[in-house]
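The structure under discussion appears below in the form of structure tokens.
Here the complex is missing one protein chain, while the rest keep their positions.
Moving on, here comes subunit A:
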Amino acid sequence: MSRPLVEVAGLSVEFPARRGVVRAVRDVGFAVHAGECLAVVGESGSGKSVTARTLLGLAGPAARVRAATLSFEGRDLRALTPREWRLLRGRRIGYVLQDALTSLDPLRRVGDEVAEPLEVHGLATAADLDDQVVALLAEVGIPDPWTRFLQYPHELSGGLRQRALIASAIAARPSLLIADEPTTALDVTVQAQVLDLLDARRRDGTGTLLISHDLAVVARLADRVSIMYAGLVVEEGPAADLLSSPAHPYTADLLAAVPSLDGPVRRPREISLAPAARSGCPYASRCALADDRCRAESPPAAPYGPGRTVRCFRPGQDPPRAPETPPVTVPVTLPVPAESPAAERAVVSVRGVTKRFRSAGGSRRTAVDEVSFELRAGEALGLVGESGSGKSTTARMVLAEFAPDAGDVLLDGEAWSGLRERDRRPRRARIQLVDQDPLSSFDPRFTVQRIIGEALPRGFTGDRGRRRVAGLLGDVGLGPEILDRLPAQLSGGQRQRVAIARALAPGPEVLVCDEPVSALDVTVQAQILALLARLRRGSGLSLLFISHDVGVVRQVCDRVAVMKDGALVEIGDVETVLRAPRAPYTRALLSAVPRLAVGRRTAVPIPVPDMDLKGPT
């Protein structure tokens, strides 16, 4: 094989911290060839983004970078001057960050942003700059490029923004494209389009370094996969091999955590999410296979089959399947419905609700259009759709945050949406919300004790309240040691657990979960989903579960309702809808979901209509 485009060996990056140093990247090595895609996968904090930025010389002013080999196109990157770095960035290496809303300068026109690499590197004359930029916008599939050229990032939809960001990264025809979580926060259909775009670049010979926490996304694009944990590459190999027969227990756990659309619903065991061990194998603290040797010494990178390496003393062994966690013993005050969960009693009835909002231009937009469904006692109903489909607005009306313009919502068969807030308040405890971003729904100065204690019903004061809070924390799998912590001191998963505990505190019958896991790593996500499933089985809670991710909904829900442009297009049993979707939109949505089966090479054209392309304005 020809000489690789990128060669990295023995790379370590350290950041000085208040106490000692943070070793963000340790002894990492990899290679990327022209026309090849290497995916670096790991959860947040695993060092994958730092590794990518090191290739651009942008690891940060405080970063201490050391490497045995760090070369690009045969040049030693370790010896570059700041000026030489600048000539490389954007010219030979393109960089796509996640979330184009903040990665494109919101105060500059899209065209100016895309033009920047051309200007900086003197690749266009003033006369043909605009033409080049428009050609680039067209190349990445942006319709009506002359209009978009003059617009600002906030005027474009998420998918178009991400395309524009990619256009600017490939403007100077770099030989390497680094994409750091390029599809996170995008709807699945848009995600599929963006991945296709990256794939097209790769087929044209661009080397691609894809950073992601999502193995399903990676499976579509990657030739090789490198799994990082706590700054170490724990496993590396060809994508197909690695994803079908993981050698490292962490890879296996990551794969198990991906919600799938086919096969039996996996009830993920509640793997421990202990922090990385300081000595020995970093994964030992979470690993089901770990023994004393793992805790004592760090396993070296060893070959495992053709083209694969793994850092594990017991590669390829199946972890002992933990017995399925038993249903939680019902906490004392959670109401147990008298009926069996299968009873057809509707706890929430949504009857023809419609909501219109006035948009910026003064025109009215129908966010929710005559939506009707019932949430039955003890069931979990999923509400899926893309952003802007009206699913959150529907949820807010179920919570009676605002009243529908038409139709009504009943709670327990009694009037709910039509009441005055004063009359609603006594029954508010029955329906509670778990939000996407608990950090913003917690008072940053409240301790966990106070956050949950505040939500307890009257009568839980003093010791009784404290015991109850500790009990609720136990229900969501947290220990009492976090009672005195502040929200900022909690990990993402802990925060979402605290949010669930708080929602449970008033003793509700219905939990409305609005994208409760979309901001979490897959492993943490699996944890929260397992927790919700367990709580439901144990206590007879009804869940209204809103998500853009059909796979996630399948993990938790019995029935699913699909929304598009404010209307309900399909509702039915999850398995029925997934196996035999009736609405064309549901079919498009399902076909866009990335799957772990490594089937990229067959290049099935995804029958996704240009749903995103309409864009606002």
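The rule we apply is simple: contacts are C-beta pairs under 8 Å (C-beta built on N, C-alpha and C of every residue); 3 or more make two chains touch, one makes a residue touch a chain; residues count from 1.
One rule holds in what follows: contacts and distances are computed from a predicted model.
**Student:** What name does the UniProt record list for the absent chain among "Type-4 uracil-DNA glycosylase", "Cation acetate symporter", "ABC transporter permease" or "Acyl carrier protein"?
**Tutor:** Going by its UniProt entry, the chain not pictured is "ABC transporter permease".
**Student:** One chain is left out of this view; which of A:R75, A:H154 or A:R173 touches it in the full complex?
**Tutor:** A:H154
**Student:** For the chain left off this view, which of A:A9, A:A63, A:L80 or A:V120 is in contact with it?
**Tutor:** Only one of A:A9, A:A63, A:L80 or A:V120 touches the chain omitted from view, namely A:V120.
**Student:** From the list A:R3, A:R78, A:R108 or A:R203, pick the residue that touches the absent chain.
**Tutor:** A:R108
**Student:** Touching the hidden chain in the complete assembly: which of A:V50, A:L97, A:V409 or A:I451 does that?
**Tutor:** Reading the full complex, the residue touching the unseen chain is A:L97.
**Student:** Using the document's contact rule, name the residues of subunit A that touch the chain not shown here.
**Tutor:** 53, 56, 58, 86-91, 93-95, 97-99, 102-108, 116-117, 120-121, 152, 154-155, 165, 168-169, 358, 360-361
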